[in-house]
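Before any comments, here is the structure.
With one protein chain withheld, the remaining protein chains of the complex are depicted in position.
Take a look at chain A:
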Amino acid sequence: MFAYLVRRLFLMLVTLFGISIVIFLLLRIVPGNIVDILFAAAGYVDPADKANLEKELGIDQPLIVQYWHWISGFVRGDFGYSYVSEKPALQEILPRIPITARLAGLALLFSASIGIPLGVISAVNQGTRLDYTLRVISLSGLSLPSFWLGLLILTASVAMFGQMPIFNPNPQTWLEAFATYAVPAAAVGFRSAALTMRITRSSMLEVLRQDYIRTARAKGASDAAVNYRHALKNAILPVITVIGIEAAFLIGGLIVTETVFNIPGVARFLVEAIRWRDYPIVQNLVMLIAVVVVVANFTVDMLYAVFDPRIRYTD
C-alpha cells in the first residue's frame, strides 16, 4: 500500500508538471497578449509604447525564462502580480475561491442527495410510471444547458415574485443567504443530479439481478435492507467515480452559472483573466484547479477501498 501511495504521488507530480507546460504554452499560442488587448481597446498601436509595456511586464523575455519565473514562483507560493489590476495575484484569487467552493460543494451535495435516492427509486420501480417520470426528468436535466436554466430561473423569479436571486455579498436574511448560493447551485447541480441518477439506476439494475440479492430476499431481508444495505453499497462505485469526474467538470458549468447569477467566484474570474490574457492569474489559477482535480482523483481512488473491502491496493 505504501509503495502504491508513493508511486501515485510521483505520478501526480509528473502529471502536474505536464499540465504546467500545457497551460503555459497554450496561453502563448492564443493570439494576442495583455498589451495587444490594452492597445486594441485604446484603438491605436504605438510600437514604442507597446515595447515599453511588454518590457515592464516581462513578456518580452524568452519563453523558458518566463516559464521558470512562473513555476518557481508557484512552488514558492509567489504568484506574482495581476497584469490588469496590478495587485498580487494571490490576493485576487484567494477571496474568490471560497465562493466557488461553496457553490461547487452545494451543487455536488444537491447532485448526490437528489441523484442517488432517485436513481435507487427508479431502479427498484423499473418499468413503472414512476420510473418513466424520473427518467424523463433526468433526461431533461441532461439536455438543459445550465445557462438557459439559470436565465429561466431568474426570469421566473422576477416575473412571479418581483425578486431576483443574484449574488449578495452581505445577505441580511437567511432566505437571502440561501438564495445566494442554493439557487445557482441547484441550476448547475441539476445536470449533475440527472447524471448521478442515471448512473445509480443502471448500476443498481445490474446489482439487483445478482444472485446474492436473490439470496438476501430469500433470507427474508426487508426491501429497504436489500436495496440500500446490499444493492446500493455494491452499486455505488461507478457513482462515486462519476461524482469525482463531475467535480472537475463542475468548474466548466460554474463559469456559466457564475456569469448568469453574477457570482464573483473564481470560475468567472478565470474567464475574464483569459480574456485579458492576464498570465499570472490564469496560469496560477488553472494550476491550482489542476492540483485540486488531481488530488480529487487520488482521493476517489482511495475511497474505492473504503467503500469496497474487496479492493486493496497492493505493491
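In this text, a contact is a pair of C-beta atoms (placed from the backbone, for glycine too) under 8 Å apart; a residue touches a chain by one contact, two chains touch by 3 or more; residues count from 1.
The rule we apply is simple: contacts and distances are computed from a predicted model.
Undergrad: If you look up the hidden chain in UniProt, what protein name do you find among "NADH-quinone oxidoreductase subunit D", "3-isopropylmalate dehydratase small subunit", "Peptide ABC transporter substrate-binding protein" or "Cytochrome bc1 complex cytochrome b subunit"?
TA: Missing chain, per its UniProt entry: "Peptide ABC transporter substrate-binding protein".
Undergrad: Out of A:I97, A:L151 or A:V291, which touches the unshown chain?
TA: That would be A:L151, which touches the missing chain.
Undergrad: Just to verify: which one of A:S72, A:T133, A:Q163 or A:T299 makes contact with the chain not shown?
TA: A:Q163
Undergrad: From the listed residues A:Q66, A:N125 or A:T259, report the one that touches the chain absent from this view.
TA: Answering carefully, the residue with contact to the hidden chain is A:T259.
Undergrad: Pick out which of A:V22, A:A42, A:L139 or A:L175 touches the chain that's been left out of the picture.
TA: The one listed residue touching the chain not shown is A:A42.
Undergrad: Touching residues of chain A against the unshown chain: what are they?
TA: Residues 31-33, 36-46, 49, 52-53, 56, 82, 84-87, 92, 151, 154-155, 157-158, 162-164, 166, 259-262, 264, 268-269, 272, 276-277 of chain A touch the chain absent from view.
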